[in-house]
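Input: one structure, supplied below.
Only a single protein chain was left out; the remaining protein chains are all shown in position.
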Amino acid sequence: MLKLWRKIRAHGRVAEPPVPGRRGPLAAGLRGSVQIRHVDAGSCGGCEVEVGTAFGPVYDAERYGARMVASPRHADALLVTGVVTRNMAGPLRRTYDAVPAPRLVVAVGDCARDCGMLAGAYGVSGAVRDVLPVNAEIPGCPPRPEDIVAAIREMTGR
Amino acid sequence: MSRLGIAGGVIQVLVVTGGAPVLTGVMRQVRARLEGRAGPGLRQPWSDLRKLLRKEPVTPAGTGELFRVAPLVLLATTVVVAGVSPFVTTASAIGPAADLFAVVALLAMGTATLALAAIDTGTAFGGMGASREMTIMALVEPTLLMSVFALSVRAGSTNLSAIVTAVVRDPARVASPAGLLAAVALILVTIAETGRLPVDNPATHLELTMVHEAMILEYAGPDLAVVELASSMRLTVFLGLLVTLFVPWGIAVTAAPLALAAGTAAFAAKVTICGAALAAGEVFMAKLRLFRVPELLGGSFLLALLAVAASVFLGAA
Amino acid sequence: MTGYVQSLDLACGALLVTAVVIVWRRRLSAIIRTFALQGTALAAIAAILAAHGHDPRLGAVAAGVLVLRAVALPWLLRRALGSGPDAGGRETRPLINVTASLLAVAALTMLAYAVSRPLTALDPSPAADAIPVGIAVTLSGFFVLVTRRRAVSQLAGFLLMDNGITATGFLTTADTGLLVELGVSLDVLLAVVVLRVLAGRMRDVFGDTDLDDLRELRD
Partner (left out) sequence: MSLAGSGLVLAVAVASLACLAVLALPARFRPAAAGAGAALAGAGGLVSGIAMLSGRTFTVALPGALPLSGLEFTAGRLSGYFVAVTGAVAIPAGVYAIGYARHAGTSRSACVFLPLFAVSMLLVPVSATAATLLLCWELMALTSLLLVLAEHRRRPEVAEAGRWYAVMTHLGFACILAGLMLTGGGSLAAGRHLSPALAGTVFVLALIGFGSKAGAVPLHAWLPRAHPEAPSHVSALMSAAMVNMGVYGIVRTGFGLLGGGARWWWLLVMLLGVVSSLYGILQAAVSSDLKRLLGYSTTENMGLVLTGVGAAGLFEDSGHRMLAGLALAAALLHVAGHAAFKTLLFLSAGSAAQRAGTRDLDALGGLRAGMPATTAAFGWGALAASALPPGTAFVSEWLLVQALIHGLRSGGTIGAVVLPAAVAAVALTAGLAVATFVKAFGTGFLARPRSDGAARATEAPASMLAGMGLAAAACALLALLPGIVLPALARAAGVAAGPAVTGLVTLRLSGAAGELSPLLLTLALLAVMMAAAGCLRALPGRRARRAARLWDCGSGPLTARMEYTATSFAEPLQRVFDDVLAPETDIDVTHLDEARYLVTAVQYRRMVPDRIEHRLYRPVLAAVRAWGTAGRRLAPGSVHRYLGYGFCAVTVLLIVLAVTR
C-alpha cells in the first residue's frame, strides 16, 4: 500500500495536455457526454490495443466526456473494429438495434472502413458501412490513438 | 412537523438530488487524479444524466409494468430517506418516518424492487445480479440494524432526530468504543450496500463480475437516468447518515436562515470529504471474491454486535 | 474523571477490536501487525491506570509491556514466520471457517460479559466495568488457539490469550505485583522462543508448519 502511494506521488499526472481545437458534436443531444460500446466485428486485435491506449492514462479520452460501457442500452455510440465477418454481421446489427436513439457508429481502422488487406476474403461480408450507417471513420492500420481521441472529441464536442 | 423540520426536509431533498451526481463526479475525479489521468471534471455525471433524459426509452420484449416502475420506486425510497433524515437540521420533516428501522427498511425496499425488475427481464445477467445483490443485502441488513441498536441504546430511542440531538448535546459520546465500533461497522456496510470496492466494482465492463450493474443492463434513456441518479443519491444518503450520526457538527438546531445555511454547507463539506476519502481508498483496493464478501460482512456484523455489548458494559459509565 | 473513563474505555475497545481483527484476518503478517497494535493498547491501559492511580510502579510495568508486547514479541513472531515457505503465508483453512468463528467470538464476548457480572459488581468502578473485555479477549485467544492449524497463528492465539489475562489482571487490581507481571511476561517469552525453535525445526523438516502434518510423526 505504501509502495503504491509512493508510486502515485512519484508519477503524478501522466496525461498529456489536450490538443487545442474541437469540432462537433456529431449528434445533437450528445453534447459533452458519449457512452461507447466497443464491438469487435472480426479484428486482428491491433485496433483494440490502440483503443485501450486511447482510454489509458496518457491519452485519457475520458476527460472529453466519453466512457466505455458494458451494455449497448447504456451506449450512444458503437466503436466497431475489424472487418465484418459473416458470423458477426447479425450480432452487429442486433447490437445496433439495442442502442437507443440518437446513436452513432464509428468504424475504427482500415479493415472497418474498407476491409483493408482482408478485402474479398471468403469469410468477410464487407466493411462496417455495408452493414450499418457509419457516422465517422478512423483510418490507419492500426489507427493512432490521437486519431481515435480526435474522433471521440468530435462526437462529444469537447 | 416543526418549521425546522420542514425547512430541513426541503433543503435536504434539493441538496441531495442536486449534489449526488456532483459527489459521483468528485469521486471519479479523485480516482482519475490518483491514476495520473486528467479526469472528466465534476459536471460530467450531470451532463450524462441530461443526455440520458433526452434519449429514447426502450421497453425490452417480455418485461412488465414492474420493470418500468422500479426506477421510480428506487428514486422515491431514496428521496424520502433524504427528506426525513436529519442531515441539515436536527428536526425531521416527517418525524414518525425518521425511525432508523424505517430508514433501513426503505433503502432495502429500493434494492428489492430493482432486483425484482432485474429478474423480470428474464436474462441470465439480470437474475445473476439480483441474486448477488439480494444475498449481500440479506447479510447487510442485520449489521445495519445492530448498529442502529448500538446507537440507540444511549439515546434511548431509534428515532434519528433523537439520536442526533443526543450526540449534539454530548459530542464526547462519539469517542466511546460503542460509537467507534458502530462507525466501523456502518462504514463497511455502506461500502457493501452502495456497491463500491472491494465488494462491487462500479466501473466494471465484465458482466460476470457485476453485482449492481448487472441488474440495470436492460435500462436505457430516462429509465437509466433515474436509476443512475437514485444510485448516486443512495451513496450520498448513506454517507450522510454516517456523518450525521457520528460527526453532526454544524447541524442546524434553529430555523434561522444563517443556521440553515451553515448546516447545509457543513453537510455538503462532510459528505464530500467522506466521498473523496472513499474514492481514494478504492485506488488501493482490489475487488474481493464474491464468496469472501460474507466474511467481510460477518466481520462488520460482529463489530456491530460488539458495539451493542460495549454500549452496555462499558457504557455503564 | 470522564477523560480518564473515556480513554480507558477507548483503550479497552481497541483491545477488543484488535482481538476481533486477529480472528478475522487470514494473512499471518497482518495478524502479527495487529498483535503489535494490541500490545500498544494493553500498555495504554496500564499507563492510564498508572496515571489515574499515581502509581509509578505500574507506569514502569506499562513501559515494560510496551517494549515486550508491542516490539519484542512481534519481532520474534516475524522471525518465527521467517523467510521460509511461511513467509506471507495465510491461515488457509482454519478448522472453523472465518464467518463462523466470528460469530463464535461474538457469543464468547456475551458469555464473558455474563460471567464477569459478579466481578464487576464487587466494586463498580470504570476499570471493573471493563473486565469483561479482558475476559472476552482471553476467550477468543483460546478459541484461536484451538481452531487454527498454522503453528504461527496458534502462537498468536496463545499470545492473545495472554494479553487478555494481563489486561484482566490490570483491570481487577490496579497494582499488579511487578514480579507477577514480569514472571508472566518471561514465561511468555520462553514459550515464544520454544515455539519459534519448534516452528523452525518443523519448517526445516516438513517445509511447512501445518500441525495436521504432525500426526504423521505419531505413526
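As written, the chains take the letters A, B and C, and residue 1 is the first residue of each chain.
What we mean here is this: a residue touches a chain if its C-beta (ideal position, glycine included) is under 8 Å from a C-beta of that chain, and two chains touch if they have at least 3 such contacts.
Being a predicted model, the structure only gives us computed values, none of them experimental.
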For the unseen chain, which displayed partners does it touch in the full complex?
A, B, C
Sole contact to the chain not displayed, among B:G18, B:G122 or B:P257
B:G122
Per the whole complex, from B:V73, B:V88, B:L224 or B:A252 the residue touching the absent chain is B:V73
Specify the residue from the set B:Q12, B:Q44 or B:S152 that touches the hidden chain.
B:S152
Logged for chain B, residues touching the omitted partner chain are 53-62, 64, 66, 69, 72-73, 75-77, 79-80, 83-84, 94-97, 99, 101-102, 105-106, 108-109, 112, 115-116, 119-124, 126-128, 130-132, 134-135, 137-142, 144-146, 149, 152-153, 156-159, 162, 217-218, 221-222, 226, 290-291, 294, 301, 305, 308-309, 312-313
So that we can see where the missing chain sits, which residues of chain C does it touch?
97, 99-100, 110-111, 113-114, 117
If you put the missing chain back, which residues of chain A would it touch?
29, 39, 71-73, 90-92, 94-95, 97-98, 100-101
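The rule is short, and it goes like this: only the chains that are shown with their structure count from here on.
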If you average the CA atoms of chain A and of chain C, how many Å lie between those two points?
56
Touching at least 2 other chains, the residues of chain A are none
So which stretches of chain C touch two or more other chains?
none
In the complex with chain B, residue positions of chain A that touch it
1, 4-5, 8, 11-15, 18, 29-33, 35, 57, 60, 62-65, 67-71, 73-74, 76, 98, 100-102
Residue numbers of chain B touching chain C in their complex, please.
172, 175-178, 180-181, 184, 294-295, 298-299, 301-303, 305-306, 309-310, 312-314, 316-317
In their complex, what parts of chain C are in touch with chain B?
2, 5-6, 9-10, 12-14, 16-17, 20, 24, 98-99, 102-103, 105-106, 109-110, 113, 120, 124, 126, 129-130, 132-133
